[in-house]
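Left out: one protein chain. Kept in place: all the others.
Up next is chain A:
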Amino acid sequence: MELPNFSYIHSLSGGDKDFEQQLLKILKAEFPEEKEIYFKAVAEKNFSDAAEIVHKIKHKISILGLEKSYTLADTYENNLKMGETALQKEFQEVLQVMTDFLKEL
């Protein structure tokens, strides 16, 4: 599986370390909340809410440079909108990779 990277964040910061730290701080605060909302929605089979939150998480996937995972999340979001859960396992693996990465920072 592809691994997160800082290429997008670096391209934004232009070497501004304060911004990088600030952005990562926000990511680390916001991501677990969104993950919780996602798992709750899935547990309740509320696919519309699950699709909404996957949409938000998708942006964070792209911020961490996970291009293939972004495509996967995009398809998964559309599946959820149609009330289908195909790619759920794969998407949750992406969440785990992001969790592990952010935990290490």
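What we mean here is this: a residue touches a chain if its C-beta (ideal position, glycine included) is under 8 Å from a C-beta of that chain, and two chains touch if they have at least 3 such contacts; residues count from 1.
Just so we're on the same page, contacts and distances are computed from a predicted model.
Visitor: Of the options "Selenide, water dikinase", "Quinol oxidase subunit 2", "Urea transport system permease protein" or "DNA-binding response regulator", which is the UniProt protein name for the chain that has been left out of view?
Guide: "DNA-binding response regulator"
Visitor: In the full complex, which residues of chain A touch the absent chain?
Guide: 8, 11-14, 16, 19, 22-23, 26-27, 29-30, 48, 52, 55-56, 58-60, 62-63, 81
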